[in-house]
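For chain A:
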Amino acid sequence: MPLNVTIADDSAMSRKGIRRALPADWDVVIHEACNGKEALAAVDEGHADVLFLDLTMPEMDGFEVLTYLKNHHKKIVVIVISADIQPQAQALVYQLGAFRFLQKPLQAGQLHEVLHEMGLL
Partner candidate 1 sequence: MSTVQISDDQKDALQEILNISMGQAANSLARLISCKITLSIPQISQTTPHEFSQLFEQGETMHYTRQSFLGDLKGEMLCLMDKSGCDAFAEAMDYSNPPSATELQELILDVSNVLAGACLLGMSKQLTLRNTLNPPMLFDPTLTDFSNLKWQSALLMEVDFVVERANFSSRVIICLEESSISELIDRIDKLLE
Partner candidate 2 sequence: MTLDELFPYVIRQLPIGVCVVNPEYNVVTWNNFFAERLNITEQEVHGRTLADLFPQQFAFLKRKIDSAFLLNHSSFSYWEQRPHVFQFQSSRPITGEETAMYQNIELFPLSAPEAAPEFVCIIVHDVTVQASYYQELRRMAGQLEQERDAQKELLRKLKETQSQLLQSEKMASIGQLAAGVAHEINNPIGYINSNIQSLKDYMQTYTQYNQSLMQLIDSTGLDKLIAQKDLLAEEKQINYLNEDIWDLINESLEGAERVIAIVRSLKDFSHVDSSEWCYADITQGIENTLKILQHEIKYKAIVHRDYQPELPLLYCQPMQLNQVFMNLLVNAAQAIEDKGDIYISVQTPESGVLEIKVRDTGCGISNEIQQKIFEPFFTTKPVGSGTGLGLSLSYGIIKQHKGDIQVSSQPEQGTEFCIRLPIVDEPTDKGM
């Protein structure tokens, strides 16, 4: 059965970029969310076995999504892909239970490496 993957980012270009960077042969169903609230809705609908999460978003930002997931003990694989690359932001993201932090602009090679490491490929 294919995995459910949600890409949460307020930028259409960024979502497209992540889509393109995913391995072509990866057996997944891709869903999209434009802000934190939509991301959580996708989680509730079971659309997010893996969640690619941006940090700076309207309505509800990535930090709030992570906090919510942590407080509600959701077992979701979260890979943060963000432009906010401050060491403090990265540390906070890991504290809140994200699996990986990837820097924007996203490099496809890096993403594949991470997916391999985590046994998702």
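For anyone wondering why these and not others, all candidates are chains of the complex that A comes from, given by their letters.
Structure notes:
Note that in this section contacts are C-beta pairs under 8 Å (C-beta built on N, C-alpha and C of every residue); 3 or more make two chains touch, one makes a residue touch a chain; residues count from 1.
This is a predicted model, so every value here is computed, not measured.
Note on this complex: chain A touches candidate 1; the remaining options among 1 or 2 do not touch it here. On chain A, the positions that touch candidate 1 within their shared complex are 10-14, 56-58, 82-89, 92, 104-105.
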